[in-house]
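Removed from the display is one protein chain of the complex; every other protein chain stays in position.
Letters A and B mark the chains as written, and numbering starts fresh at 1 in each.
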Amino acid sequence: MTADDVDDVGTYPDYIVINKPVNQRPLRGDVVRYVGAPIAAVAATDRYAAEDAVEALAATLEIDELSPVMTVEQATSDEAPLLYPEWGDNKVVDLVGDRPEVRAALDAAPHRFTETYVVQRQTPLPMETRGVVAEYRDGRLSVWVSHQSPHIARTTYAMLLGLREADVRVVCPRVGGGFGGKTHVYSEEIVVAHLAMKLGRPVRWIEDRAEHLVASVHARDQRHVVDVGYDDEGHIHAMRCHVICDVGSGEVFMAGTCPSLVSGGVMTGSYDFPNLEVSTTCVVTNKTPAGAYRGFGAPEGVFVMERVIERVARLVGKDPNDVRAPMILQQSQMPYTMPGGGRIDSGSHQQTFERVIELGTEALQRVQARFEDDPKVRVGVGYTNYVEPCVPTYFATTGHWAGYDAATIRIEPDGGATVAVGVAEIGQGMVVTTRMLAADALGMNLDDVAVVMGDTDRAPYGLGAWGSRGAVVMAGSVVKAAEVVLDKARVIAAHKLEAAAADVVLEDGAFTVRGSPGGTAVTWAEVATAGVIRTIELPKGLEGGLDAAATYEPYALEHFPDESGRIHAAATWSNAAHAAVVAVDLRSGHISIEEYFVVHDCGTIIHPNVVEGQIVGGVAQGIAGAMYENLPYDPETGQPQFASFMEYLVPTMSEIPPVQTEHFESPAPEMPLGIKGVGEAGTIGPPAAITNAVCFALADYHLDITETPVTPMTIRAAIRGSKDRT
Amino acid sequence: MTSDTTAENRRVPIRLRVNGSTESAAVPPRLLLSDFLREGLGLTGTHVGCEHGVCGACTVLIDGTAARSCLTLAVQADEADITTIEGLAEPDGTLSTVQQAFADHFSLQCGFCTAGFLMSIAGELEQGMTEPEIRELLSGNLCRCTGYQSIVEAAVELAGTREA
Partner (left out) sequence: MKPAVFDYVRPSSVQDAVSALASDPDAKVIAGGQSLVPLMNFRLASPTLLVDISRLDELDFIEVRDDKLCIGAGVRQREAERSVVAARSCALVAAALRWVGHPQIRNRGTVCGSLAHGDPSSELPAVAVATDAEFIVRNRTGERVIAARDFYLAPFWTALEEGDLLTEVRLPVDTPGIQSSVREYARRSGDFAIAGVAIRGTSGDGTPRASVGAFGVASAPVRMTATERLIESGDYSQSALDDAIATDVPSPTSDGQADGTYRLELLGELVILALADCGGRR
């Protein structure tokens, strides 16, 4: 099946108004813009035969090679070939910041420097690649897919395939990790479903790792050009930052442009830093499309901010933490509106900052003692502070969906509950978190609550797993639905107890009359049986049934920027401080992370193990970005210089250190139960903390790292450079 | 084996034990053991994460030692004794000690890599191994979710070297 065979399939919509349209087709026809773009699909009776056919097909392809555009410089040069000639340039997004007060502050600052910071290309890389099974039977399309947003997938499949949404079922069972990469609705899903409809039999495609590395989204790939004004005291007066993101070919739904907006929006994080002007440009190149990846722009922005702070500290001869301290947000400043419009609702920014310095200082001494006999090893500590935007609007990312989610609760006749939610389980613990929260909200035992998610036939329409939002929007909708069923249950119980509903309380799984301990109790099972089966026992006028549906969206969330481009795009903000203590071996340039600390605040914690797992796992991915993973391309040919796990260096157990966590709990004032998000938090800090630590360790060599990943080669080159200078 | 068929249609008879049951099949020479287990026997607990021997998700025991099923041809497993994740728990569903340790320490999130870790530990972990030895042993298994910490904790407990 080639491009001609999908003529009857729709083109992906270009919903985002600030983005130029890419008109993505499920299979590419005339122009192929990156290695990994789907151009043909082969169906066979097994994968072995299909690969034989692909190999034979590839040998017959006639290809005219075009000159590729592989870098930001190439993409923005005047002579650049255009990926989309109708645009007139290679900029899919180009937003120019204009804050005269920031420029004035810059001009007035005693000192200035400019620098370019670079964060490399990565890929989310769930251990489970993508996979799709589609079956079209009796006029209904069923798609089992490894995806983070089952309903969004369904809407997109229905739209492109011309089906009624009710005739499409999407099931996402036990997704093997996503990390953002599986929020996108990919061409392969459409093609497999289309094939199943044409062939009249089930079709399966399991992405292999070689496909995954070029065909699933990449991410990051940003450079930030900053202009910083500061004074001799280390006070940073103002900063202009131009965020330039290489989003690859752009042919992905939803687009990969939003992370770069987040980078500028959250980079000042835990700091009171009003004088920031951000411009954002996203260029298209002949690389795999960039998309969502855990952290979603925050790690890049925070890396830049923290490197700027360290630079200023070095220039004025101060401890970097003394530059940070006057800027750190105070409780009294809450809520604090950042330059980009994000309103930090609450947090423990100063406490986490101070605590992590205590931990880092003690650890530094320990590690220095450990290596004091080895003159070839240098030890350093590095810090970072940041905020994590939680429960964001999806409108900036999709141009279509927004911020809500949904729950239905059905009390079963035996007194148990079926709780179905629109968020999704991708390994982050959402099922167990939902069960725990729902059981608590319904006054039931954990075992009495069945949780349903990831099936569009059974769960209410919701937006899935992304944006550090699941716990909040799940809780919001579950609590609302639980209140409805509890209200009715109390009426039923009151009738049985011959009391007023207002006097009925639910404790230990039984309804009793308030203030009568040891008195008559009615169990959930009795109430449920009356409510659903023995409706003859209901009070007159009360109808049967014990279920409820509710949706929830934080009311303050904004979906459109104001006229100055500011937007409160995330409903609540977790905060954290990290400290990394590293030992750098001057011989090999090897960086060993000896100790790593996260002092974290995600508001009310529901399930401590889930939170711990998210933070520690997130830190591991942050370390991967700081030191290991990269996706370079040959600038001449456009060929990826990575083909396997031999080149894409996912860290192993030997590279990831133990991570110690501590928690503050500043409840989110406007969120249900005070909950904030935690899914992306850990990933944000390591690039900044580790780079800062390495530069601390190698202060003698005047190392000022501006680019990740930081590798042994970086270290050795710096040592060589330093020798050359002396 | 007969010599009058083309290589494409060649099937090689194999007979092996998988989780204690004897299995016989005629397989194409190129069939990977991972695919034989998953597709041929329906034992989909063995996951396939890279098919070039780096991620370790497909680890099974071949004659008692841990090995990559994606780098082993099914024909090479003829006469072998294979244990997959499905063979780890007791027949009544009681978790093995390795599995129980993972449950106790929250050593899995998405679970995709878990079977490979469990099989590596089941085949190769020795009592008294230190934490650095354990880390080296399990570096042939990639996990993207946990940051490994909870897996190390489970393995250290299993090796009996947990610090007080």
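Quick note on the criterion: a contact is a pair of C-beta atoms (placed from the backbone, for glycine too) under 8 Å apart; a residue touches a chain by one contact, two chains touch by 3 or more.
Computed from a prediction, not measured in an experiment: that's the story for all the values here.
**Q** Among the options B:19, B:46, B:59 or B:146, which residue touches the chain absent from this view?
**A** Considering the complete complex, B:59 is the one touching the chain left out.
**Q** Have a look at A:51, A:372, A:414 or A:507 and name the one touching the chain we're not showing.
**A** Hidden-chain contact among the options goes to A:51.
**Q** Check each of A:174, A:204, A:314 or A:590 against the chain that is not shown and name the one that touches it.
**A** Only one of A:174, A:204, A:314 or A:590 touches the chain omitted from view, namely A:590.
**Q** Name, in rising order, the residues on chain B that touch the hidden chain in the full complex.
**A** Interface with the chain not displayed, on the chain B side: 1, 7-8, 10, 12, 28-30, 32, 35, 51-53, 56, 59, 62, 65-68, 70-73, 75-76, 78, 120, 123-124, 135-137, 139-140.
**Q** So which bits of chain A touch the chain we can't see?
**A** So the residues of chain A touching the unseen chain are 47-48, 51-52, 55, 208-210, 587-590, 628, 632, 641-644, 646-647, 649, 651-655, 711-713, 716-717, 720.
Here, only the chains that are shown with their structure count from here on.
**Q** How many angstrom lie between the centres of chain A and chain B, each centre taken as the mean Cα position?
**A** A distance of 31 Å separates the two centres.
**Q** Would you tell me which residues of chain B are touching chain A in their complex?
**A** 28, 30-31, 35, 39, 47-52, 54-55, 57, 106, 109-113, 135-136, 138-152
**Q** Residue numbers of chain A touching chain B in their complex, please.
**A** My answer: residues 46-48, 125-129, 174-177, 179, 206, 208-209, 426-429, 609, 612-613, 616-621, 644-646, 650, 652-654, 656, 658-659, 682.
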